[in-house]
Each structure stands twice: as C-alpha cells, then as structure tokens.
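With one protein chain withheld, the remaining protein chains of the complex are depicted in position.
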Amino acid sequence: MAERNYEITSLGLQYQKWGWLLVITTVAVVGYILWGIFLARRKAGSVTIRRIAGLDQIDEAVGRATETARPVLMVPGLSGALDGIAVQALTIFASIIRTAARFATPIRLLNYHPAVFAVAQEIAKDVYQTEGVPDRYDVDSVRFVSDRQFAFAAAVAGTIRRDQVAAAFYMGDFFAESLIMAENANMVGAIQVAATTQFTQTPFFIAACDYVLLGDEFYAASAYLGREPVLLGSLVGADWAKLTFMGFAVVALIVHSFQSIRPLTDEQKQYFKDMGTPVLEDQEYPTRNEFFFNWISKIPRG
Amino acid sequence: MLAQSVFTSEWWRELLSPDSRWQDGSLLRITIGAILTLGLYSLLYRENKFYRFTEHIFVGLATGFSVVALVKEVLWPQWWVPMLGVPERTATADMPAVPGVDAAWLWGALLPLACLAFFVFSKKHGWLSRIPLGIIVGLWAGQQLNAFQNRFLPQVADQARPIIPGPQTGIPDAINNLIVVITWIVVLSYFVYSFEQKSKFLQRTSLMGRWLLMVGFGAIFGTTMMTRFVLFIDRAYYLLIEWLRLGAQL
Amino acid sequence: MEILIARWTVARTDANLWQVVSYAGAATLVSAVLMFLLSRIPSNFRRPLVGIFIFVAGLIWILDWALPKAAVRRASGESNPITPLPFWPFEYNLVMDKVIQASQVLSGVLLGLGVLSILRVHVKKLTKRQQDWPFSLVLLVSMAAMIVIGLGEWVASNREAAGMPGNHELVKTAFSVVFNDMLQILDAAMFSLIAFFILSAAYRAFRIRSVEATIMMAVALIVLLGFIPLAMAVTAGLPVEGFASNFRIENMKTWILLNMSTPALRAIDLGLGLGLLAMALRIMLGLEKGVAVD
Partner (left out) sequence: MSQHIPTDSPSPGGRGAGGEGFWHIMYAVDRRWLYLILFIIVSILVINPITVPNVEDPAAKALYDYLSNLNEGDFVYIESDWTNSTRGESRGQFEALMRLLMRKKVRFCISTLGDPQIPDIIRPIIRQIAQEPGSNNYEEGKDYVIAGYFPNLEAHVSGLVNNIRDTVKEKRIGGRSITETPVFDGIQDLSDAKCVVVITGSSTINLWYERMRAKTKLGLMCTAVMSGENIPYYVSGQLVGIAIGAKGAFDFESLLEKEWPAAENPGYKNFTSGRRYMSPLFFALMLLIFAVVMGNLAMYQLKRTGRHS
C-alpha cells in the first residue's frame, strides 16, 4: 500500500461554491430524459411529435436516384471519434439504405473516421441482409476516405462530380467543408438533405441544399422515422428540460433585475473575494460578471 | 519586381538553377505547390483528369500523414515507450541525458483488444468488433454529463439579464436585454417537438422562432464570407505574387 | 506512481530489454487467449456483454465527474487538484490518465481499418485495371511515400536529438517538401475554394422568395457591410453618440450580432446539447440500436 505523501486541504471541489447547483441541474436534466423514456415505454403510442419537413423527402430523393440509376451519397459527418453524433447519423442512414436496398439503388457512404467506417459497414451489411438482398450489397460502397478535413472534402467533391450523384445526405458534424460538398452536389443537380450539429454550418446548407433539418431536429429524426417509444420518450424528456430552462430564464430575469439596482455592500465584495472572483475596487453596482446565476457558473473551483 | 516575373528569363533561370533548388521557399518548391493548387482549382470549371490526379495525391498524402502522426504521436509515446520503458542514461560529452522510464509491460494486453476491431471484415465473428468500438463510444457517452454542465449551463445562465433600468443598465440596455431573453425563449420554443401545436399562439411563436433563427444564420453567413474571401485572396497572392512574381511583394 | 500498474512495472536498464519484451509478450498472449475465449461465448450473451462494456466505459467518465475532487498540499509544493479514493491506494485522476491514454491507443489502432479500406478499394482497381486505375496508383504511391518520408524524418530527428551521428538533410528536405509544399498547400487551396462556392451559393439562395430567405439575406448583407470601410463611410456622417448613432451600419451590425443572433444561436445550441445528452444516455443504457449487437 503506497503511503499518501500529501495532505487533503479541501474535499469536493466541484461541489463547493455553488457547484452543487450546477451538478443538480445536470442530474435533473438526466432525470427528465430517463423519466420520459420510462413513461413512453410504459404507455407506447401516447406521444406524437410535430412534422419534420426534410425527413418526408427521403423516399422521394432515393426514388429519383432509382429512376436515373445514379447513386445516393451519404456522409455521416466529420466527428473526431466514434461518438453519438455519428451513431445518430448512421441510424438515420440505415433507413435510407433500406429504401435504396429495396430499389437496388447504388449507394456511396463516405466516412471520415475509421471507427465510424467500421460501424457504418456493419450497419449497411445488416440492412441488406434483413431486406433479403445481401447480393445487392457492394462492399466498396461503404468507404473510409481520409481523416484529414480538406482531403476528405476533395475526395467527396470528386466522387460527387464523377459519379453524378442523384441524392446527397449530409448528417452529423460538419465544418468549413460543408459548402464544398453541397455546392458540388448542387452543380450536378442532386437533391440534398442536410442536418448538422454544428449550427455555424447550417446557413451554408440552407443556401445550397434542398432540405435542412435545423438544430436538434437531427436528434429528433430517428424518433420521427422509427416512432420507437424509447426515442420518443427521450425527446419528451428533452422537451421538458427545455421548458424548465425557459422558466428559469424568466425567474433569473427577475432575480437579476433586482440585483442590478442594489449597490454592492462591503460584505458582498468580501464574499466575492472569498469565492475567488474579486470585483474591481471602485465598483459600486454588480456587473454581468456578478449577477448571481452568471457568476455561479463561472466561479473557479480549484 | 516585374523585372523578375515569370515573363523574364531570370525567373526561369532561378527555377532551374541547381544550387538553391530545394531550399525553403525556393521557386521550385513554390512551383510544386502552385501546380497542385491549380489542380484543385480546376474543379471550378469541371471535374477533369488534372483534378483527379491532384485529389488522389492529396488523399494519399493525407492518409499517409495520418499514419505517420499515429505512430509519432500515439503509438510510440503512449504505448510502446510506456510498455517497454527506456533505460536511464547520463549525459556524456556529445550525447544529452535521457531520463529513464519504467516498463509497464501490462500495456501489451491492450493490443489484442484493439485488434478485435479488425473482425469487422469477418462474417462469423463480426460482433467481436463491437467490443472495442463499444468501449470508445461508451467513453464518449460518459463524458457528456460533464460536457453538458460545463458548456451549456453557463450559456443558459448568461441569457439571464436585468430588465429594470438601473444605475448600471440604461433604458436601451434594458430593452436590449428583454429582446435577448425573448429571442432565446422564442427560438427554444421552436425546438419543442412533442406538444401538440394546436394553439394559434404556439404556432405563432414557433414561426417567429424560425425567423429569428434565420437572423442568426444570416449573421453567420455575413461574418463567414469575409474570412473565406480573405483565404482566397491569400492564395491568389501565393499564386500571382510569390510564384509568378507579377507584382510587388509585401 | 501510486497507481496499481506501478506494481506491475519493471525498472529498465540496458540489460533487461528481453525480460521486458517477454513480459509484454506474455501479457499480449494472455489477453489474446482471453479474447479468444470471449469469441466462444454463446450468441445470446453477446448483446449483454457488449452492453456491459459500453456501460462500464461510460461509468468511468461519470465517476470522474461525480467523485469529489480535492485540493492537496504536498511536500514538493505542487498543487493540482486530485481525486482521492477511500480504501484504495491510488487516486482516480491517475486512473483517468491511463484510461485516456488507453482510449487514444485504442482509437488510434482503428486507423488500420481505414487504411485497409483504402487498400481494398484501390488495389482492386489497380489489379483489375478498372476505370481510373492510374489514379489509384498515384494515391497508393503518394501514401507510401508520405509514410516512408514521414517516419524517416521522425527517426532522423530523434537520432539527431539523441546526438547520434549521421547526415539527415536529405530526408528532412524531402519531408519539408511533401508536408509544407504539398500537403499544407493542398489544404489551403481546398479551403480557399469555399470563397467561390460561397459566392455562387449566395447568388442562388439570396432571393426575395420567402420571408425566411429574405431575413437571412438582409441580415447577411447588413453584417457584411458593417465590415466594409466604404459602406461604413456612407453612414459615417451620423453622430457617434445619441439615438441617431444606432443607424450607423457598424452599430447595426453589432446590435444584430449581440441581441438577435447570439441568443438565437445559443438556443439552438442548447437544444443540440440536450439532444446529445439524451443520445449519450441511450447509448450507455443500450437503448440505441446503432451500436448494439443484433
């Protein structure tokens, strides 16, 4: 047993200085989601969700590809690792591949990360098998391209232009290369549906694509397509969390309004100092940094 | 400067001169980069053999570099060196000292686990690849609680501002703050999926939310355009000034 | 090193290389045998087994988030916070160091899968003389060249740092050419292509066709003009202070960025964060089909 060569001066740093409030909020959000899943599983069919426009067009897009005998392109984003975003993208792609498998439409699933490639290959293989057409599955249609951003973009742009894809689906994490892909596909007249978790790229997809899922419609997509209780339930849980945060914004508005018209007392200044966030010496009233909720989310905790 | 441009014999002599050919920033090396740049630019006209050639070079180099980086930055320092250790060496006249590293040979056990991923190509044992992949995605999932708390909660907290005009907040500030909060709430309401949007009010706010989102997206578009154009101007400088020397350098 | 693995380490000397290699080899072998046994388990246990692996991996990070961190005082004076564990001889943050290291190695090795995929596609093209096979050759050659030169340069600079003799100029120059003058230039060229695409995309999309397209166009143009000196000159006549100053184009730009765009984008971001969290929970609990075994 190794001797401890140190002395603990303070335990539970992340719970100190109001940190527990942040932890509790996170736990509460987790609780909402789990509770939503629990309820939805118990009472399947009780949840309805609003229409998500771009998703209704998947069949149409794949259908057009079938007519023209040109391939369908899918890109599950440029996640830096195998993460939930890529998994979600592949879940959506599974239903696209299913349609493509039925109509014997060729597919191109181009991957940025090798681990995503591995999962994508498994999923594609499974889909063709469950549809009963394993011989239509071309191993080379699911590919790893490159894990360098612009080399990937160059290769995808080249594939789009060479194969004259009829439909293109971009789902997941996209960065600056979004427009390179989308404009090239637009040049060959492809129907494009995009959904990205990087909202900074959404405007470029809006400009170049036919349908764009905004924000977390991306996460709602699999629930919308599959109508599974678990997915619907977690969506409801997230909805409740959003409503709670909206309520919080109103409460915090009132709290901060009253805080802003009351001058700082010396005790308060001392308190701020003790908490590791001293205010300026000649400061009379709290600024944005000292407003309660803003402040507790930024206190250094060891 | 034009005296040395591509239209003069000096330029060609410098390009072909044997002495400084491979030095940093030599004309020959710039020429290689410039030709590759033009290869990628040719995509703007149409897909062609020149582009295809450049693209395949690009992908080859990029993947090769990923392999190099993997060995250099991950496998060697994170796995091989900790596994086999390094004997300590004291400094001599012409060799610097090397600190010793103990050999944690247990790292060897990681290799078969990682290699399970290669079963993805096997029909019979394909499921084994899910073990390393599952570990990776599980590790990602576990981090998300922390990420949510540290990334999103401060943003939520930041939306809360005072709306009563006071000593620090003037009337314009108060109005702005109100707009900020309302914008935030209205946009968030667009992303509520499961509540039947039968009421006219909810439909209105939801539509408002979409419009406000477009304001945000338009702002992103506007700021990004500048940056992207400057990137191209920088490339044009590289091609026309640094390579062809058609004008004065900075 | 107070971590468990410390008791499984061997101090290295110049003499015990083969001892260490055999230990590591034995560890590999034992692990391989374990993996082999894993592959033998009945198929109805596979799904829960993978589920357990996913859950435990997630739990490691959740514990790191939840276990109380501590500020400590050491004799040596260093003061980084640690995560002590009761009844356990090492700290949890040291475990996390090893977990991060292991996960980097694990996902790094997967690059091999990608390389195999590339080889499969392009070697097939090459051997079957399919369309465009010369380009596959170009790809394979440049990949091989980059690997050889890159690793060569790495070995050379390591040898140089260790003070070993030798002339490494050639490989260093070669690396500098393929990296600085080829790979990085290609990156920058591809990146800069976006300027062209942004032009054509804006031309096509910025039409007064619907309310949404019009809003997006108007805001984009105002923000853009707010960055252009000549456009700023148009409104430069307005006063800097007071109500009229709000109509200066740079102030309009700033106001939109601050009061409309930022909160709208933060709202979308919060939604994305919640979606991500829900996704993570579903993955950990094995409720997501994509990664589970069917």
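Every chain is named by a letter (A, B and C) in the order it is written, and numbering of its residues begins at 1.
Following the convention adopted for this analysis, a contact is a pair of C-beta atoms (placed from the backbone, for glycine too) under 8 Å apart; a residue touches a chain by one contact, two chains touch by 3 or more.
Quick caveat: nothing in here was measured; it's all calculated off a predicted structure.
Taking the complete complex into account, A:P278 is the one of A:G80, A:P134 or A:P278 that touches the chain left out. Within subunit B, the residues in touch with the undisplayed chain are 44-45, 219-220, 223-227, 229-234, 236-237, 240-241, 246-247, 250. Within the entire complex, the positions of subunit A that touch the omitted partner chain are 53-54, 186-187, 189-190, 200, 206, 209-212, 214, 276-278, 280, 287-289, 298, 300. Mapped onto subunit C, the interface with the missing chain covers residues 184, 187-188, 191, 195-196, 198-200, 202-210, 212-213, 217, 221, 224, 227-230, 232-233, 236, 240, 250, 254, 257-258, 261-262, 265.
The rule is short, and it goes like this: only the chains that are shown with their structure count from here on.
Chain pair with the highest count of contacting C-beta pairs: B-C.
Chain geometry summary: the mean Cα position of subunit B and that of subunit C are 8 Å apart.
Between subunit A and subunit B, the centres computed from C-alpha atoms are 17 Å apart. In subunit B, the positions touching at least two other chains are 40, 43, 52, 54-55, 58-59, 61-63, 65-66, 117, 120, 130, 133, 136-137, 140-141, 144-145, 148-149, 156, 158-159, 181, 184-185, 188, 191, 210, 213, 216-218, 220-221, 224. For subunit C, residues touching at least two other chains, in rising order: 6, 65, 107, 110-115, 118, 186, 190-191, 193-194, 198, 202, 216, 220, 265, 268-271, 274, 276-277, 279-281, 283, 291.
Contact residues of subunit A toward subunit C in the complex are 1-2, 4-15, 23, 29-30, 33-34, 37, 81-82, 84-85, 87-88, 90-91, 94, 111, 113-115, 117-119, 123, 126, 139-140, 143-145, 147-151, 153-154, 176-177, 179-180, 182-184, 186, 197, 199, 202-204, 206-208, 214-216, 218-220, 230-231, 234-235, 237-238, 241-242, 245, 302.
By the touch criterion stated above, subunit A contacts subunit B in their complex at residues 22-23, 25-26, 29-30, 47-50, 81-84, 87, 115, 118-119, 121-122, 125, 145-148, 150-152, 154-155, 157-158, 161-162, 184, 199-200, 202-204, 206-207, 214-217, 220, 232, 235-236, 239, 242-243, 245-246, 248-250, 252-253, 255-261, 263, 284-288, 291, 293-294, 296-298. The touching residues of subunit B, counted against subunit A in their complex, run 40, 43, 46-47, 51-52, 54-55, 58-59, 61-63, 65-66, 117, 120, 126, 129-130, 133, 136-137, 140-141, 144-145, 148-149, 153-154, 156-164, 166-169, 181, 184-185, 188-197, 210, 213, 216-218, 220-221, 224.
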